[in-house]
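Everything on this sheet refers to the single structure shown next.
Other chains of the complex are left out, but the ones given are in their true place.
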Amino acid sequence: MKISARNQLEGRVVAIEAGPINAKVVVDAGGQKITSIISLDALEELGIKEGATVTALFKASSVLLLA
Amino acid sequence: MKISARNQLEGRVVAIEAGPINAKVVVDAGGQKITSIISLDALEELGIKEGATVTALFKASSVLLLA
Amino acid sequence: MKISARNQLEGRVVAIEAGPINAKVVVDAGGQKITSIISLDALEELGIKEGATVTALFKASSVLLLA
Amino acid sequence: MKISARNQLEGRVVAIEAGPINAKVVVDAGGQKITSIISLDALEELGIKEGATVTALFKASSVLLLA
């Protein structure tokens, strides 16, 4: 299966912080830290733990540029 | 000045494709390709050219995880 | 593999309209029309054609409510 | 009044979970579960309760496709 998101960075989970509704997951993708905020349900359903390999996905339209 | 976006990846512009309303800009951030779609106005106002150094910004809440 | 997006609706592609940067894809998901705008690159890379079965994914945080 | 969002699914609220800043609202739209995360202020201002009829709105540009 393929996903339309243009940005797909594979990495290792290095930090997780769960709140009542959302959870923060930090992924080390080839030395770049990518922070994701997903729902607590997703964190639990995907069984994401520190050290796990995940792919961080984000649409090109959600990226701003600073120049 | 600092920006609240948790994800800030600096890199070099390696491809630009302009459309009537939007423009696609691909950034090589430490070997990771990040694709951004910004408005054509922004591309022109920021004077973004291939080879330029830019920072790709995106909110943690726009990142999905695949596991 | 599982994805963190809370909204995942499977359906059949019923319309496609390609522009220079983006493409509009309409999916019939159990009688509900879901419209997606993805990049032209993604449309081509995923080989999406009318009649194909796809899953429309969107984060809970991108949904507004009208009441 | 009309709204520009291409995706507008009417349904019945089947679950609500409130946090300090955000709230999760699950809507049954013609048999499809749609999960929304809105601000706690919005939940209270709109007076959204279980069983209420609401419309879930999301932009076409926030939808990814898996194929």
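Odds and ends about this structure:
Per-chain numbering from 1; labels A, B, C and D assigned in written order.
Here, contacts are C-beta pairs under 8 Å (C-beta built on N, C-alpha and C of every residue); 3 or more make two chains touch, one makes a residue touch a chain.
Please read these numbers as outputs of a predicted model, since none were measured by experiment.
What's in place is 4 chains of the same protein, and the file's complete complex has 6 copies in all.
What we mean here is this: only the chains that are shown with their structure count from here on.
Separation between the centroids of subunit C and subunit D, computed from CA atoms only, is 18 Å.
Subunit A and subunit C have centres, each the mean of its CA atoms, that are 20 Å apart.
Put simply, the C-alpha centre of subunit B and that of subunit D have 30 angstrom between them. Along subunit D, residues 24, 35, 37, 61-62, 64-67 each make contact with two or more other chains. Contact residues of subunit C toward subunit B in the complex are 1-5, 19-22, 39, 41, 57, 59, 61. Of all residues in subunit D, those touching subunit A in their complex are 17, 19-24, 35, 37, 61-62, 64-67.
In the complex of the two chains, the subunit C residues touching subunit D come out as 3, 5-9, 24-25, 27, 29-32, 34-38, 42, 46-48, 52-67.
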